[in-house]
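In what follows, a single structure is set out as structure tokens and then discussed.
A single protein chain has been omitted from the complex, and every remaining protein chain is retained in its original position.
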Amino acid sequence: MQVRNEPWKPLIVAFCCNWCSYAGADLAGTNRLNYPADVKIIRVPCSCRVNPLFILRAFQRGADGVIVCGCHPGDCHYTSGNYYARRRMTLLFSMLDYLGIEKGRTRVEWVSAAEGQKFAETMNSFVETIVSLGENKRLEDLRCKTE
Amino acid sequence: MQDRMIARAKELLENGTVDRVMGWKKGEFIYDVTPAVFYTADELEKDFVMNAFTAANVSKYLIAETKKPGRILAFLKPCDSYSFRQLMNEHRVDRDNVYIVGIPSWGKADMEKIRALGITGITDITEKDGDLLVTTVMRETHAVKKYDVYLEKCKNCKSKRIVVYDELLDGENGEDVPNNRFDEVAKIEAMPPDERFAFWRGELSRCIRCNACRNVCPACSCEKCVFDNPKSGVENKAPADDFEENLFHIIRAYHVAGRCTDCGECSRVCPQHIPLHLLNRKFIKDMNELYGDYQAGETEQVRHPVTNYRDDDAEPGIVYTRGGSGR
Amino acid sequence: MQRIGVFVCWCGSNIAGTVDVKKVAQTLGREPGVVFSADYQYMCSQSGQDLIKDSIKQYKLTGAVICSCSPRMHENTFRKAAAAAGLNPYMVEIANIREQVSWIHKDMAAGTEKAIILGRAAIAKVHLNAPLIAGESPVTKRALVIGGGIAGIQTALDIADAGFPVDIVEKSPTIGGKMAQLDKTFPTLDCAACILTPKMVEAAQHENVRILAYSEVAEVKGFVGNFTVKIRRKARYVKEDVCTGCGLCTEKCPQKKAPDEFNLGLSNRRAIYIPFAQAVPKVATIDPDYCMMLKTGKCGVCSKVCGVKAIDYTQKDEFIEENYGAIVAATGFEPIGLDKFDEFAYSLSPDVVTSLEYERLMNAAGPTGGTLLRPSDLKHPHTIVFVQCVGSRCDEKSEKGVPYCSKVCCMYTAKHAMLTREKYPDTEVYVFYIDVRTPGKNFDEFYRRAVEQYDVHYIKGMVGKVVPENGKLKVQASDLLENRQLHIDADMVVLAAAIEPDKSARPLATMLTASMDTNDFFTEAHPKLRPVESPTAGVFLAGMCQGPKDIPETVSQASACAAKVIGLLNKDRLVGNPCVAHSDELMCNGCSQCANVCPYGAITYADKEFRMPDRTTAVRRVAQVNPAVCQGCGACTVTCPSGAMDLFGFSNNQIMAEVDAICK
Amino acid sequence: MKRVNRSKLGDLFAKIAEAEALYLPVDAPEGARYEKWAPGKKLSNATNTVRSAKDFFFPQTERLYDVKRSGKTLEIEPPETETESFVLFGVRACDVRSFKILDSVFLADPVDTFYKNRRERATVVALACDRPEETCFCGAFGIDAAAPEGDVSAWFEGDFLYLKAQSEKGEALLAKLGDLLEDADEKDVETQQMRTRWMLSALPLGKVSFEGMKKTDLMDHFKNEKWRSLSEACLGCGTCTFVCPTCQCYDVKEFDDGRKIRKFRCWDSCMYSDFTLMAHGNSRNSQLERFRQRFMHKLVYHPNNHDGEFGCVGCGRCLQKCPIGMNIVKVEKALEATHE
Partner (left out) sequence: MEQQNMREEILFTANADPKKCMKCGKCSGACPNYDKMEYHPHQFVSMVQEGNVEPLLESESLYLCLTCMVCVERCPRNVQPARFIEAVRLAKIRQQGENRLKPQDVPELIDEDTPQQLLVSAFRKYTK
């Protein structure tokens, strides 16, 4: 959440699995690949650790976009975690869409440890999408508004 | 049918097959029937009822009942039997401790819909050839077509088949029923996003968080719901603002996704007439479309679409790209 | 309330260049629960670590947040430092302000703001951290090798040599596997038996090796270091410890019509038999499908002739149960069935044989005594056609064969061609190939020798059909380089049938909760970095069961596998990763969804008695996580609707606290 | 007694709404509900609203104060006091009586200032019933649905809405409406009143009485064996509590958004497993105990503490809404039956 008189900047939460995407983010850093500071990363052991509750929680607390990153299907460190994550997120995103939440506020992207470039590109494009969608109004909790 | 059920229940009590009977008990009016356990033939004779209003799904009660000593007789309607089978798959009920008599169900009436017709001061309702004759205090009699006042769940019945039983009251099992239960979901999907949002705000904003939908749901059989557990971080008692209702209902539907048999109890009991089944059915429809047809409770399959996967599942982005107008 | 210390690293100018580290330290120092904050040039240096250690002691810190580089870099360093100062290492959290902030942002203000937010998230998490102690479990210092082929034997010998007892479970009456059936081995052409049988004998005589032949694994319980395996010892009807292997019974047995599996049905054996002369254990076995005594109760010849009274017609299958610390799957392979390849007339003519059958026909101990005779009329064949890639490299949609390259066929076909030409120079040998794949030491030289020295006709193209006609096999094939169709009247056709994993592998994988690929090969934990381990801890892979490979590769993998097993068995206790799932039994309703998604089979269920709030007691099924097996992915935690299943180190509340801190 | 032609109802509402907010029942997807009047909104014909009128004085959630944190210091910020007065139009006799019951709790010492503030700001226009439901049993509590209490009592009869001020607030309201109203005779509504009273007595619950409850000792009620079978099917949801006009239990909770902590209160239900959960645990652990608490409170404890006044007004909402068809009338009958 930003203080009222400042221009709106998007707030983006990225859940990254420890083995691929978090390492991919590290590689993006090592290669000095720029992406907006609006993206804040939370490390989870596997994309299958991401509970739909966490995503809704982020929106409640003022996030404008949530992205979940994991190993490419078939490359999961735990063999099947990202497959479960894929189904869960598909269903959740579909439900959010069904409730009329703007398309594109949520995304899943598979980023391997070697894909620093892809990580940075993904984050850049996601921030762009969120900026075009504007502030999250439909899933925010009014109690979290600064008065 | 009520008489045959009582007769059969008495036989099974007498020959020692069971020591008690799960059924429905008469109320003050024809419609306020209560799920109840009967222990004697006298109780059955006096209070056991089966009529157009015995809609309550009794399968959830069997979680507790089958843990008690002895064996209970349960009359299961087709939709109840799906719920029961799903509970079996989840090891929530002890199949050995229940004797199931499958009973056909041709649709139950919704008292709220009768009231919505503007009939007040009802003194009596009787059933006659698929019609309900409603008598009022002003001595008027209204003939109401049962179909017109069917509960939502009966109007969109998916199956007349009893999927788990020891015997069938009629000796014959019913079959799956062609239905259009996903039409309403498709209708909402076809709306533009803003309209969808407005629709759901209108519906969900009525929520009073009485938890009836959750507590009646056979799939919601957690020892303690996350929404009741102060340690969960999401516990809440009140629909404190718009978000809270969204969160509660999304997660409620998500937690039963893959396990929901679409018994329709959530919508039946909602005092605020929120079409909760449309959330559950959305998940069912999505799972059918993306991962192949699946009916929870139909078989002994324990891995449902949410606890399963295929290498070549669709990517989540499909949600934003697949067909349907207004998407 | 925690007492948290915040340590902000400059990383020289790596961080300090774009993040105002002083401001970060000061701002985070004002967060509730933070009692100390500092910044330092290199937190990972010895003096930086000393700063952390001293502060932990001086300020009685219960938690520490290090704002530095990626936790993938120095999490361990800082955890060790904390542990050295008496703080539980899992009370340390890292805020990654280098890779995620200073290296990618150029704006000092934005970078500093983000660093503070990431620091807050880490602080929020530490508030909910609890000291974690890695679980320990003892290691049973005994290994089980499933499969007694060359892979299994080599693994067992290497483990045994390191001083650990090993059991080999082999489903057939003798160990030796497919290699025992081979004649010569490429590329050196030494005889298979000459190099294998000494190993078999060594295994039999090794004090640390126990061979459980004619046995199968029936049930596997437990986890890494602590497996309990039930083994079915199939009834031989011969007392294994009494039989001397003299072989008299196998000569006197009147039943001569039993197909000899060792010769792949190319010859018959008696109902009581010893598979081959060098079998280990060298003990007779009665085939209950053919024994007249067992089938009709009339005969008993073997019992009468046995000098040591080893025959026991009343034997039953027995089960033994044994504990193991590690399990090696070495279940090997078999050639695919050729019923979908009618064009090669395999089922129509006995003179169309598989390569493995050809091995037996060439073998001195084989059905023809080593003379190459074709099966139909036992005449010497003058024209032999070899067909490569029969069933290998097939498209999945063609619904026959396997999609992969079987890897060994090119080399053994060259070997067959060469040996045939050497022994019988009057034979014309044709090899139809798609590609000749010979990567390996001295492999291509070997193949070239077949062409250049032995005049084997290598033809690029494929056989389209084989028709038996007038004692000949009419072979129709294409020669792609000459762009012509060939018609060869052959005496024999040898098919290089694709190989596939042994049928017993799939049920075994289920018992081991080890994963398999779509071709039923065992999956390795990592295709490059952990090629001999299964993702299931404590289960290792050797030989063809993991993928097609030749003998040298199999043996090296077997030894690698043994090294891994030895490494495991060498430990007295296994220290687990404490960031594992755990079930709150009071909340669990036993619905079993978590077990459905657990890739490791770490979740089991138990009926437990609970005192209910209303003072009654009730028995309820609850999930229990075996921390030694759990790898901490968290799939179960999301599946659990009530939140009864949670993950240490990444709990629901910890992650939500991070979310909250980032979003406020 | 005044009256106004039905055709001028819109003008009447507009006139009221000029000066203060006007709330009245309108038709909605769930039945009828109170909404703030705006031009075009029509008064519902429904006998009663799904949610009761207590929401206006005792809303489901209510902010108590915010605690803000800057660094390591705390700052407390109470909500702004509401000052706008409002009119509640169309409250039925049962709901009007429920205010009296709520008053006995919230206005007794210590006074609930939030509640008191709202009560003082409200003018209640009560509307007499003319089409009672089979679930109505207000008569059992001495409530006359045909002659409701309230600041103003109102009747629809023929083409007219009849209004009668019953209090100073009521007088003031009618005075403000001035020339919209014309004088009327009380006799005009008497026929309707007699008909309504007859209908109520002729309906299935017309003869229900709770007075018998008072004849039996509290502990006998408490120990009654019937509680077991009565509560057996209870789902433990809060429907009955939340639609009830007299249920007044609440919980005080916090919401922490990271920058401030909001203290708020919200309705609680004695049917919930964490009702009155305390550090030591729960005082009512089984659904039986919780179920018993609800009915003991309404039918035994409340009259014991409040001069024989039951904690129920017979509005019948719980009879209509309970998912398993359990209700206070069944409970009363079952308990009385054991002592006959």
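Note that the chains take the letters A, B, C and D in the order they are written out, and that residue 1 is the start of every chain.
Here, a residue touches a chain if its C-beta (ideal position, glycine included) is under 8 Å from a C-beta of that chain, and two chains touch if they have at least 3 such contacts.
Here the structure is a predicted model, which means the values were calculated and not measured.
Contacts of the undisplayed chain with visible chains (whole complex): C.
Screening C:G5, C:P187 or C:G461 for touch with the missing chain picks out C:G461.
The residue from C:K53, C:K230, C:R393 or C:K571 that touches the chain not shown here is C:R393. Of the listed residues C:N323, C:S478, C:T604 or C:Q624, the one in contact with the hidden chain in the full complex is C:S478.
Looking at chain C, the residues touching the absent chain are 343, 389, 391, 393-395, 397-398, 400-401, 432, 434-435, 460-465, 476-480, 483, 485.
One rule holds for everything that comes next: only the chains that are shown with their structure count from here on.
Among the remaining chains, those touching chain A as well as chain D are B, C. By number of C-beta pairs in contact, B-D leads when C-D and B-D are compared. Separation between the centroids of chain B and chain D, computed from CA atoms only, is 30 Å. Each chain gets one centre point, the mean of its Cα atoms, and the points for chain A and chain B are 36 Å apart. Chain C has residues 597, 639, 652, 656, 660, 663-664 in contact with two or more other chains.
Under the contact definition stated at the top, the residues of chain A that touch 2 or more other chains are 1, 52-53, 57, 61, 80, 84, 88, 141, 143-144. Contact topology of the protein chains: fully connected, every pair of chains touching. Interface residues of chain B, counted against chain D in their complex, comprise 27-29, 31-37, 56, 61, 111-112, 115-116, 118, 120-123, 137-138, 202-203, 206, 208-212, 214-216, 224, 228, 230, 236-240, 265, 268-269, 271-274.
The residues of chain A lying in touch with chain D in their complex are 1, 61, 141, 143-144, 146.
Residue ranges on chain B touching chain C, taken from their complex, read 67, 90-92, 220-226, 229, 231-234, 255-256, 302-303, 306-308.
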